[in-house]
Every structure is written in C-alpha cells, then in structure tokens.
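Excluded from the complex is one protein chain; the other protein chains are retained at their positions.
In this document, chain identifiers A, B and C correspond to the written order of the chains, with residue numbering beginning at 1 in each.
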Amino acid sequence: MIDKRVRDIAEGLEGIQDGSTVMVGGFGSVGQPDSLIEGLIEQGARELVIVANNAGSGHVGLAKLMEAGRVRKIICSFPRSAGSVVFEDLFKAGKLELEIVPQGTLAERIRAAGAGIPAFYTATGVGTKIAEGKETREFDGKTYLMERWLPADVALVEAWRVDRWGNCDYRGSGRNFNAIMATAAKTTIVLARKIVELDEILPENVVTPGLFVSRVVPFQSNVPV
Amino acid sequence: MIDKRVRDIAEGLEGIQDGSTVMVGGFGSVGQPDSLIEGLIEQGARELVIVANNAGSGHVGLAKLMEAGRVRKIICSFPRSAGSVVFEDLFKAGKLELEIVPQGTLAERIRAAGAGIPAFYTATGVGTKIAEGKETREFDGKTYLMERWLPADVALVEAWRVDRWGNCDYRGSGRNFNAIMATAAKTTIVLARKIVELDEILPENVVTPGLFVSRVVPFQSNVPV
Amino acid sequence: MSEFTPLSRLAMAARVAHDIPEGWVCNLGIGIPTLVADCLPKDREIILHSENGILGMGPSPAPEDIDPWVINAGKQNVTLLEGASLFHHADSFAMIRGGHIDLCILGAFEVAENGDLANWATSAEDAAPAVGGAMDLAVGAKRIWVVTEHTTKDGAPKLVSHCSYPLTAPGVVDRIYTNLAVIDVTSRGFEVAEIVPGLSFEALQAQTDAVLHRKES
Partner (left out) sequence: MSEFTPLSRLAMAARVAHDIPEGWVCNLGIGIPTLVADCLPKDREIILHSENGILGMGPSPAPEDIDPWVINAGKQNVTLLEGASLFHHADSFAMIRGGHIDLCILGAFEVAENGDLANWATSAEDAAPAVGGAMDLAVGAKRIWVVTEHTTKDGAPKLVSHCSYPLTAPGVVDRIYTNLAVIDVTSRGFEVAEIVPGLSFEALQAQTDAVLHRKES
C-alpha cells in the first residue's frame, strides 16, 4: 500500500541537508507552512538557500529561520514588506545574499523546473536592472530575456485536504506558490490541514496529483502564538 | 452584464477568416468539438492551418473539413491512425502540408503561447529527425532543442459546464488539449455541453477561467450520424 | 490667481473607475489603484484579477464575513463574486504575461513622456528593492494606466521627460490619472485630456517635467 503519511513534523523533515535549496510555499498568511518552517529550525540544517515570495516578517517562521543564521541566500520577489526587520538587518549587515526575481518570472521558473524546461524567454524585465547580465533575444521583432529553471532540493507546502497517495487540494487563495513548488523539488513535504481518504477528493478536483508529493505531514501547530 | 453566450453555431463561428490558424481540441472522441467543425465547413473559411493532436478519421469532423479542401496545413503529433484515409490521400497527393510535433512539445508550445513565452527549451526530440533545422543548446551539460510558441487565431473547444462569463469545467479526460488551446487563441469558441448559472461551478473547480473565452455556443448536434 | 481643488485619492480612484468599460478584466496595484475596486459603477460587470490566484474578486468583507483563506495581492481580506475562479501563481501570471488582462492600474514614482514606468525602486543603489509582480503586469497587461499624485510631497514632478529611478518597464504606460489631470501618453508625448476645473494648462505644465501637449481636436 502506498502511504506517504508520516508521524509528525520531525519525521517529515528528516534528512534535509546543509546547503539545500528549500522552497517555502504560501502567499501572505495563506498557505504558509509555518509549522514546517519552525520544524526546520529544530531540524538544524544550515546554509540554506530559500525560495519564497517574501522574506518573512516579525520574528516567526521564515524570519526566525533567518534570525537563527540558517539562511545563506534568499530568492524572492518582494523581500521588503511591513515587518521584514530581520531580513533588512541581515541584508544590510551583508549576512544574507539576495536574488530579486519578478513574481511572474519566479512562478514560471519554478513551473519550468517541474516541467523539465531548463530555460525560457520572457518580456518581463527587459530594459530594467533585472536584465543585467542576462541574455536577451529577439523573437518576431520583440526583445525577451532568457530565464533559467529554478529547481529545489526540498519544497515545504501547505495544502488543505491530502490523501495517502499525496493528492492535494487547496482552500481559497491557498494554492498560490504551493501548487507549483510541489512540482519542482526532489522532496516535496506537504503539511496537510486535513488528511482524508483516497476517494474524498474527486479526480477532477485534485490540484496537486500525488506523484509530486514525497511526504504528508499531519497538521499540528507548533507555532508559538 | 457580461454574457458570452451566442445563439447558435453559426453565430459562434462568425468572422473566421481565410488563412486562419484554427486549434481543434479533444483527444480521441473525448472533448472533440465535432459540431463546431461541421459548422466551420458551413461557415466556409479556406486555406486554414489546423492545430490538433490527430488528423481526423473516417469522413466526418476534421476529415470532412480536409476533404472539402479547406485545410492548407496541419500541425499535429499523430496524423496516421486507424481510419485516417482522407489525411493520407491528401498528404500523398501533396495537397496538404504536415508539421509533426511530439505531443508534449505540441502541448507546451500551445501553453507557451497562452502564457506569453515566445520560446523554450526541451530535451524531447534531441538527436532525432524532429531536431532537423532546430537550434540546440546545452544547459548543465545536457542538450536541448529550442521550440517556439504556437499561437492561433481561433480555438474550437468543447467543455462540459460553462457559464455566461465563460468559466468552464470538463468531464473525465475531456480537458486534454481543450484547456490549453482555450488560452492560446485570439478568439476562443467554446461548445458547452451544459450552460449553467454563474454560481454553479465552484471557484476552486473552474478549469478554464472565463477571461480566456470569447464565445459560448450551446451544444446542439449537427453532426450527421 | 485661479482657484482649483486637486482630487482626493478616492476621487482619483473614482475618476479612473469611470473610464473602465463593462467586461474588462482588471488588475489593481497597491495604493490608490486598490481604491478603484470600491468605485466601480454598480451597473457594469468588471472582473478583478489578483496575482495570487483570483479572478472575480468582490468587495472587502464585513468583519463577521472574513474568510482568512481569501486575500488579495496586497494581503487584504477580500470576497469572491459568483463566477470567481481560483488558480496557482504560474497560471495567474500566465494570464498576465500572456496578454489576457485588459487593464492594469498601477501607482508610480515616475512616468516618462515615452511611457517609461518607474514604480519599484527609488534609487539604483536601493539596498533591497522589492519588485513583486509590477514588472510582469507592466509588460503583460494590454493597457497600463497609472494613477498617482501629480507631484511628490515635496512638489517634485512625477511626470518627467526621462525617469531617474530604475525602470519597471520601458514604454508601457498608456494613460495617467493624477490629482490634477488626465494625460494620455502618445507618440508625441504627454497629451492632456482633462484638467481639474480652475487649473490652467500653464499651471499644470509648471508642475510637470516634460512638455505637455494640448489634445488635437
């Protein structure tokens, strides 16, 4: 029997190596796998490269991971937001590498990694600072940038309902980066808000088919309030 | 009020020009918009470039359109199948141009057109006849082909439930090429098996959001049995 | 001396909303553009898109109706209209980059007379700029309208002959709505379509760092 469910967060995060590239899903507070990030602090991996839309805020989750000195580099579209004090301090102190990627390019690079496409062309960023050092090319008289895929070692994803094969759906605006990051990592770890039977998500309503998922972690809040 | 519903097939197909590139959805018999193809024969546009997975069979639908001499070129992955006699005769007689595209490359080229990606790289076809005349490039020590997007003037799509905004879902294996072709054409014409109220397809279950759809045609069978 | 009243932020939003035809799919940036949502004419169906995967956003919810799982790109709670759909980030930006969004309304630090837009970083040396989805929207949407105060708080022009800030995208802005005027970006540069009552063309020109043209009639 295929059963990707693990006992708890610690088992879900087993084996994450120092130096790993780790994708963190979610957009705003929706679909952020906070308790997996807290678990990653416990787990202890260092020198991480984080791929996420934001760079955390306050002193919890991603910000706490950075504050603990575990992050070498962050690849994101919008690091500077209300409360991103940890990021700003580390960045100013030169203790954190930053790669800024336009949000759509970030999404497409992640999707490309999942789809076996090593590079693609996009109009986004042409004629801006983002284009510096990147190849440009004309198609049908218009200029485009070449962008590379962005694969990861690990993806931390939060889903709504998940079954033992790893089939997922998402609630509200929760699929955001979660559904694409799930496809782009060697190991995809899904925090399941609800673990359900195999037949509960109808075939036409599965958003992330189970073949993308490595481990299913039952939701439990270890996040300090 | 936004209302993309049209009266009938003739109104749905109005304005399709000679020389248009027309995508035809479906895979096998599932999701093939047969009555739109029959309507296109009535409508009269000539010199069409057809994008579809197959090249028709028997003497109905796509085969009938080709037999009527309306097709200049077909872009597909699998033209030669049981009953593809019309295609084979026209092809042997030099009356039909053929572009063979691996099925995954065909799907990705269509998706790329919908997503604003003029070109991408793929490993599919490297070292084969398909690579002839195409640019190759190495990424991380592996060779890939560059493939271009494949946009269309018109997409003929069959969906299951469709509302007045054009939101669609699909039944069974029916989303196949339909869901991606809907994104890649200037004018997307959807044959709706059922026309439903705006709130009947839940937001999380919409497969083709309405912004991709130009016209919604109520299902009616004009296909000779 | 002429008497005139600059438009409030809400009045600017309402002025923009007035020009959006029924059926358009629109994406609203953060700031004044977000206010446009509340000013849309009730008799027109206009479909709002949010980068984080929503088409068909409705108004803000009453406090008791908040669904914490439904937020917009500005991380505010929103509602879903009947006919709404939900999707992931790659599909959402495929809509944007594939040219399926009729209109994007953005704020700006500067707009140049050739349509160049600068709205993501206030200096080339900016320590940690945050681009978000602005560049994708600027090149992907069919039309870009900017809504902004005509000048900075210090009175410096935001409509300029050349942008001094890092560009979001070159040559993309179609129209600018300020608290003083409505200005089209055309092949000959800034063309004034409308000025608030009581403000002269010359007084508007004085607050603008590029030549303004009178609309040809």
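Here is the rule we use: a contact is a pair of C-beta atoms (placed from the backbone, for glycine too) under 8 Å apart; a residue touches a chain by one contact, two chains touch by 3 or more.
Note that this is a predicted model, so its numbers are computed, not measured.
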**OP:** Taking the whole complex into account, name the chains on display that the unshown chain touches.
**Re:** A, B
Subject >> Residue of B:Pro118, B:Pro151 or B:Gly174 in touch with the missing chain, whole complex considered >> reply: B:Gly174
**OP:** May I ask which residue of A:Gly26, A:Gly114, A:Gly127 or A:Gly172 touches the chain that does not appear here?
**Re:** A:Gly114
Original post:
Which subunit B residues touch the hidden chain?
Top reply: 27-30, 77-81, 87-88, 91-92, 98, 100-108, 110-111, 122-130, 170-180, 207
Original post:
In the complete complex, which positions of subunit A touch the hidden chain?
Top reply: 1-2, 111, 113-117, 163-165, 167, 183, 197-199, 203-204, 206, 209-212
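Criterion: only the chains that are shown with their structure count from here on.
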**OP:** Please give the intersection of the contact partners of subunit A with those of subunit C.
**Re:** B
Original post:
Which chain is most remote from subunit C in terms of Cα centres?
Top reply: B
Original post:
Across all chain pairs, which one has the most C-beta contacts?
Top reply: A-C
Original post:
Which integer distance in Å separates the CA centroid of subunit A from that of subunit C?
Top reply: 29
**OP:** Could you grab the centroid distance between subunit B and subunit C? Build each centroid from C-alpha atoms only and quote it in angstrom.
**Re:** 35
**OP:** Could you tell me the distance, in whole angstrom, between the mean C-alpha positions of subunit A and subunit B?
**Re:** 33
**OP:** Give the residues of subunit C that touch two or more other chains, as numbers and ranges in rising order.
**Re:** 86-87, 90, 93-94, 96-97, 140
**OP:** Any chance you could list the residues of subunit A touching two or more other chains?
**Re:** 108, 122-123, 170-171, 207
